[in-house]
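Every protein chain except one is present and positioned as in the full complex.
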Amino acid sequence: MLDGLSGSVIIAQTPFDDRGSVDLASIDTLTDFYLKHGANGFVVLGVSGEGGKLTPQEALDVSSRFIARATGKPVIVGVSNSSSAQLKMLAGEAMDRGASGVMIAPPSGIRTEEELFGYFSAVFEMIGDIPVVLQDFPGSTGVWMSVPSMLRLIETFRQIKVVKEEDIPSLEKISKLRAGQGRRVTIMTGNNGLYLPYEMARGIDGPMAGFSHPEMLSSVYRLHTEGQIEAAHDLFGHYLPLLDYEAQGFWGVAARKEVMRRRGAIRHATMRRPGPSLSGQHLAEIDLLLRRLDRALTASA
Amino acid sequence: MLDGLSGSVIIAQTPFDDRGSVDLASIDTLTDFYLKHGANGFVVLGVSGEGGKLTPQEALDVSSRFIARATGKPVIVGVSNSSSAQLKMLAGEAMDRGASGVMIAPPSGIRTEEELFGYFSAVFEMIGDIPVVLQDFPGSTGVWMSVPSMLRLIETFRQIKVVKEEDIPSLEKISKLRAGQGRRVTIMTGNNGLYLPYEMARGIDGPMAGFSHPEMLSSVYRLHTEGQIEAAHDLFGHYLPLLDYEAQGFWGVAARKEVMRRRGAIRHATMRRPGPSLSGQHLAEIDLLLRRLDRALTASA
Amino acid sequence: MLDGLSGSVIIAQTPFDDRGSVDLASIDTLTDFYLKHGANGFVVLGVSGEGGKLTPQEALDVSSRFIARATGKPVIVGVSNSSSAQLKMLAGEAMDRGASGVMIAPPSGIRTEEELFGYFSAVFEMIGDIPVVLQDFPGSTGVWMSVPSMLRLIETFRQIKVVKEEDIPSLEKISKLRAGQGRRVTIMTGNNGLYLPYEMARGIDGPMAGFSHPEMLSSVYRLHTEGQIEAAHDLFGHYLPLLDYEAQGFWGVAARKEVMRRRGAIRHATMRRPGPSLSGQHLAEIDLLLRRLDRALTASA
Partner (left out) sequence: MLDGLSGSVIIAQTPFDDRGSVDLASIDTLTDFYLKHGANGFVVLGVSGEGGKLTPQEALDVSSRFIARATGKPVIVGVSNSSSAQLKMLAGEAMDRGASGVMIAPPSGIRTEEELFGYFSAVFEMIGDIPVVLQDFPGSTGVWMSVPSMLRLIETFRQIKVVKEEDIPSLEKISKLRAGQGRRVTIMTGNNGLYLPYEMARGIDGPMAGFSHPEMLSSVYRLHTEGQIEAAHDLFGHYLPLLDYEAQGFWGVAARKEVMRRRGAIRHATMRRPGPSLSGQHLAEIDLLLRRLDRALTASA
């Protein structure tokens, strides 16, 4: 189901209530919110989706709820885990519940490309024929993959349908991945979409990112594919201050959840502990950013 | 049950069959083997026990089997996890099954001592009143804790009953921890027991280590507490070549399991994938080491 | 000379000719360019100034040239070095040549705050009474300093006159440093100025950053200190796409040098090897960014 994936695929937040429990009901409103703003698919339980903070049971409950509400749009489940056995269990269960594929990043501690290849050999043998998004996110995993290594993984393991490229900088790496001979896979990019218009020009098939205003991701994608390059940059520019603000690691995710709460997508902005909580100054900065965004969008309308 | 813990506490291996499935039956023979060779307690599912490779269900099954066979000796369960929620779940379930406590190391990614304190504040609030072994193993976790930080954790969180000190080098750190004012906790040391006689002289309460010949750990402990320092060093010296050999990271663990298989403690030497598998040269090196150990022990008898 | 430092302090590039030799003549035009665009001071031989790629003799030649041209504005010399003896030598020589102070970041390999304190005790004893900028740049050094540790360093070592705060995210850390009791030091911020208007509101004394358009740094600083907050954000917003583009690590620095070459500040955009070199796609992206910047500035004039 991931063959030929393109468009705006959303890295979904996981909503928690104010005591830190998973807020399943908010998943419904959140999914509706994403769909309304142009989502072509979802990745749940990624890094900024706080997937690493859940128990396996919670992970499956969250996945099921998103899948049920996604109205047939593909839902990919993040299953990266330091335990390959747990990864295998989560991947199998997610597929049984209707996921379109799983996302896997290599675990911390892999140091050479030989080890990298050994790791994925073991994992792909364990999970069998499941569609996979290969996540290249060295800033989070501490595992750096060169383009030749990634192309070798793609050639060897047919389960890889999509690469989520979020090394920084991403641009040259995207160009080289796209130029690589061999099997074509979907390339999408994360990094909160910070370099989205340039990445589109470099050949990606769309963003795979989270943002409090997902309409920006889908609109920039659409404008770019329509050849309206300047309009894409214009729109992107309006959102850039907020986009940068949400790119401050887990503090940025906290801000994103607060904005999404204000927009009615979720009931609580809570991040599960351990995690940041916003100060009054943060809230004032968000006020300013939203006021300025509103003004810019109004002026350009 | 961990108050005043002392003696030789074994970091237990997890046995797998030749297909990589948990071999529960071998846990019985393994536990008997450890007890016969002087074990005063157990830590299961530590790093060298391959705890990080299991699913939660497997982890609980393994723990229960060890607890049932340990004839009342304390069993501590390693529950370190990048997900605090999963850590909490595992800790609660382990205690329900009769564990005497849990072992926790801080997760990768903690960078300052302020973050360290914040992490343990959250975790100790989550797990409540459970006896805890604080594991200081920076070579594995990438988290370095200074002595003042560790003493602060001990003073603040009364659940900490034991420190497993396996920074390298350990000696000065043990002396400083022991000299620290405040509440006395048990200090045990890991690092495969490589510096055990010196650590005993520095004030530890015993080894908390794994070795294919656990009788060395219990005997060095006993001789040292009896004041037979030279005899402790003599005995230690006989085992040192093998001890060094088993200290080669996960390759050393593979060698340890092979030796324990030969001694009848477990049925298979298998390590779960991804992990090393021994070559013919490794097996020849083990042959040589065991032959020389046997000769040295015979000569000294 | 660093007491009470404020304003826009520029992290200066080091110009190389097309063979990678230091281009001393371009230092003159570059310094003039910075001064013309509002520089209140300079830091030479920082990370993005490629200071780590020079020989000691080159470092001193570059420093002298900047000092001679800076028309009395303070020049701070980056002297961080894995060898404390080399650091001491460089610091002494820089001061002899007329530097106003030196910038020091802790070397890779420092793991606890106790080690951090020990390192700076040794270094400050070695260099004596020289004004120091303490650089907090964990993304480059791998050394994370908590706010309590930084405040302790400031209280203990009176040579620290300025903190260059470029942890990400910086905002909460700036607020906490500013709220810290004790001796007041100048706080400036790096990170290419990506969060400059928010950081101004959090209490910094100005940017200490590099950018191809230093007039943005000085103007945002000026507008903010005059209370023209919205105007500061407006101006900042025009430059933000280019600012983000230049924030792509050493690839961003390569882009910056190319833009500065086009603006006549330096003769060559060369970065010393090993380092990136821009592709045709990069140059096209820069064309687009400069064209759009020009249009935005014209429209807002």
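Think of it as A, B and C in the order they're written, each chain with its own count starting at 1.
Here, a contact is a pair of C-beta atoms (placed from the backbone, for glycine too) under 8 Å apart; a residue touches a chain by one contact, two chains touch by 3 or more.
In this text the structure is predicted, and so the values were computed from the model without any measurement.
Partner chains of the missing chain, restricted to those shown and counted over the full complex, are A, B, C. Taking the complete complex into account, C:Ser83 is the one of C:Ser83, C:Thr156, C:Ser279 or C:Ser300 that touches the chain left out. The residue touching the chain not shown here, chosen from B:Asp3, B:Glu226 or B:Asp244, is B:Asp244.
Only one of A:Gly38, A:Gly98, A:Pro138 or A:Gly180 touches the chain withheld from this view, namely A:Pro138.
One chain of the complex is left out; on chain C, the residues touching it are 52-56, 58, 82-86, 89, 108, 118-119, 122, 126, 272-274. Although one chain is not shown, part of chain A still touches it, namely residues 111-115, 138, 144-149. The omitted chain makes contact with chain B at the following residues, 168-169, 171-172, 175, 194-195, 198, 201-202, 230, 233, 236-237, 240-241, 244-245, 248-249, 251-252, 276, 279, 281-282, 285, 288, 292.
To be clear about the criterion, only the chains that are shown with their structure count from here on.
Per-pair tallies of C-beta contacts place A-C first.
For chain C, the chain with the farthest CA centroid is B.
Centrality by C-alpha centroid: the chain sitting nearest the overall protein C-alpha mean is A. Comparing the residue numbers each copy contributes, chain A and chain C share more than half of them at their mutual interface. Taking each chain's centre as the mean of its C-alpha atoms, chain B lies 47 Å from chain C. Separating the centre of chain A from that of chain B, both taken as means of CA atoms, is a distance of 38 Å.
For the pair chain A and chain C, the distance between C-alpha centroids works out to 32 Å.
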